[in-house]
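These notes are about the structure you will find just below.
Heads up, one of the protein chains got dropped from this complex, but the rest are sitting where they should.
Read from first to last, the chains carry the letters A and B; within each, the first residue is number 1.
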Amino acid sequence: MEQVLLQTLNGLSLAGILILVALGLGITFGLLGVINLAHGELFMLGAYTVLVTQEATGNVWLGIAVAPIAVGTVGLLIERGVIKRLYERPFDTLLATWAISIVVRQGITLWQGGGFQPIAHPITGSVSILGLEYSRYRLVLLALGVAVLVLAGLLLYRTRLGLHARAAIQNREIAAAMGINVSRLDSIVFTLGAALAGLAGAAMGPLVTVSPAMGLPFLASSFFVVILGGTGSLIGVAAGAAIIGGGQALISFFANPVIAQVAVLLLAIVVIRIAPQGIFGARRIVA
Amino acid sequence: MSLPSWLTGRRVGGVILLLAAVFPWTVDPFEVSLVAKTLTFAMVAVSLDLIWGVAGILSFGHAAFFGIGAYAVGLITRDFSGAGPAYLGLLTAIVLAALVATAVGYFTFYGGVSGAYFAIITLAVSLILSQLAQTWVGLTGGHNGLYPVPFLTLGIPGIAEFTFDTDIRIYYLTLVVLIGVFLLSRAVVRSGFGQALVAMENDESRVRFLGYDTRRLKLVVFSLSGAIAGLAGGLYAPMVGFVNPGVLGLLLSTQVIIWVALGGRGTLVGPIVGALAVAFLEDYLSGTFVEVWLLILGVLVLVVALFRPQGLLGGPAVRRLTGVR
Partner (left out) sequence: MDEGLRDLREEFRERLIPRREFIRRATLLGLSLSGAVAFLNACRDEQGGEPGEGEPITMGALVPLSGITEILGPPMQNNAMLAVEEINQAGGIQGRRIDLLVEDTASDPDTAVEKARKLIRQDQVDVIVGVLTSAERWAVALSATIPAKMIYINPTYYEGGICDRYFFNVGALPNQQIDPFVPWLVENKGVSTFYLGGSDYAWPRGSFAAVTAAVEAAGGQVVGEEYSPLGEADFSAPLRRMSAERPDVIYPLYAGADGVTFLNQLIDLGLQQETLIASSALSELTLPALPAEATVGWVASFEYFMNIDTPENQDFVQRYRQRFGADQTMDAIGEGMYTAVNLYAQGVEQAGSLDKEAVVDGMLAVQFEDPKGAIRIDQDTQAAYLNDYIAEISSDTSLAPEERFEIAETFEAIRPEQPCLEEPPA
């Protein structure tokens, strides 16, 4: 019983992180059909925003608050400067975002150096849940993930913006004909996705090694989460994160972590095969 | 841009072949070895072009097939010397890579998986293989790698064996195989099968309507593509003398995509030029500007994506010269 609880907690903690990281990707992919290979770098920029803010003000929380704004702005610039020109050319979008990821990563390396950077741990230590020690900060991350998910849900289903966005997913042309400014909608959605990546990077900063390449390991797993859950679906992101996070935690208890990763990847493949549009897929994206 | 009539594909090809044949005698052997290595990468680029450029299906894990080939030859020739095992190794490289491609392709194409989902599945396959190579230390040597992989010995087994143990020999072997791969791929594209693939990229439902089983078309071209990438990996392993999980990794998979996109999708010759150009840039810039060379590459790719989506050699003139399509 204790083991079950422990693994559930492990899985939840990983899932919480994955929700945070994958949500931004899921939004840009699901709503815009853009496979953003620079998502990992936007994540990294979030962590660096915290570093810079922390150096200037000594306050980590302020950094975590500023990160989505700063990275969202970067996202807006990327959308306006590059992505906008490529909406009809998915392969070129892929290529362009890959190029942006390199440019951003190398730019940060040149500016900040390749070295490890310290981010203060805003909360440390563990709490006891039914007799098991559990990291406080990871609980905060889990709560943050769920909160962001709920907020995104409210945005999508309870606001005019969300209504327009859903209309545009169904049919861009008709949405545009109905007087929805689709181009502005694209910018807003991409900016939101970037801001979420920045928030995720900022929040994860204290738990990982902050370095220019830190986004890479998260990019692949975010893709699996999004594809698995189904694009354009918030519940899908949560479900994908739960499957990947939970599966990995569960299997890694019985086998070594590599076998766990392999098993989860196989699981992901099988799920995509059975449900090619993801578990909660809204539509198929041809890219 | 129209070309003068005396400038035919045959003549241009002849000049390029001549230059390629003379090239190793004009630079120092180390440069020859680097170019030979790049030619194996160029083969992977051609194989990706078949599936992506021609048939319009993006594989995000093509390094998987290259890596399978490298490990197959590495494992077989490491313990058994001579031409027989070398042929067996190369054959295993090709067949194993083709089999894995067929399995992945059958699983996905017949399941209706396409587009980004297919790309992600191929990515997952390459990550799985790379993790297995890291973990299965008894077989692959894990992160430390598998070595020593001896030079290839080919010829007639037991009678007239010939070892490719100098840079120039390896270069010519690789060049000949690359030319073979190019000609084969071109023949495929020109055939009715290839034309169906090209048509499928434009409008899949129309091709299906004409009576083609598009799932099978995709499966066959993906298997062929995997086989070529496996062969490239099989040539690569003896060249560098060892194999480590990096050959299966994400980095190589993305690099191949860049070479194809830079050179020109669907041109078959563009990917070769793309691979050579990036390798040359890397060699030229990475020693001088360690930090900025990747930055330059990134900007270059961005410029191509935005302003020349057909790639450097994607124009009609090149198509006429190469006879592709």
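One rule holds in what follows: a contact is a pair of C-beta atoms (placed from the backbone, for glycine too) under 8 Å apart; a residue touches a chain by one contact, two chains touch by 3 or more.
Here the structure is a predicted model, which means the values were calculated and not measured.
Considering the entire complex, the omitted chain makes contact with A, B.
Of the candidate positions B:Trp6, B:Trp25, B:Phe209 or B:Phe307, contact with the unshown chain belongs to B:Trp25. Touch with the chain that is not drawn comes from one residue among B:Thr77, B:Thr108 or B:Thr135, which is B:Thr135. Only one of B:Gly111, B:Gly145, B:Gly226 or B:Gly274 touches the chain withheld from this view, namely B:Gly145.
Within the complete assembly, residues 19, 22-23, 25-31, 33-34, 37, 131, 134-135, 137-138, 141-145, 147-148, 240-242, 244, 246-247, 280, 283-284, 286-288, 290-291 of chain B touch the chain that is not shown. Interface with the hidden chain, as seen from chain A, comprises residues 6, 10, 13-14, 17, 109-110, 113-118, 120-121, 124-126, 133, 135, 137-138, 206-211, 213-214, 216-218, 249, 252-253, 256-258, 260-261.
We adopt the following convention: only the chains that are shown with their structure count from here on.
Computed from the mean C-alpha positions, the centre of chain A lies at a distance of 32 Å from the centre of chain B. By the touch criterion stated above, chain B contacts chain A in their complex at residues 58, 107-108, 111-117, 119-121, 123-125, 127-128, 131-132, 134-135, 250, 254, 257-258, 261, 265, 291-292, 294-295, 297-302, 304-306, 309.
Partner chain B is touched in their complex by these residues of chain A: 29, 35, 82, 85-86, 89-96, 98-103, 105-107, 109-110, 216, 220, 223-224, 227, 256, 258-259, 261-262, 265-266, 268-269, 272-274, 276-277, 284-287.
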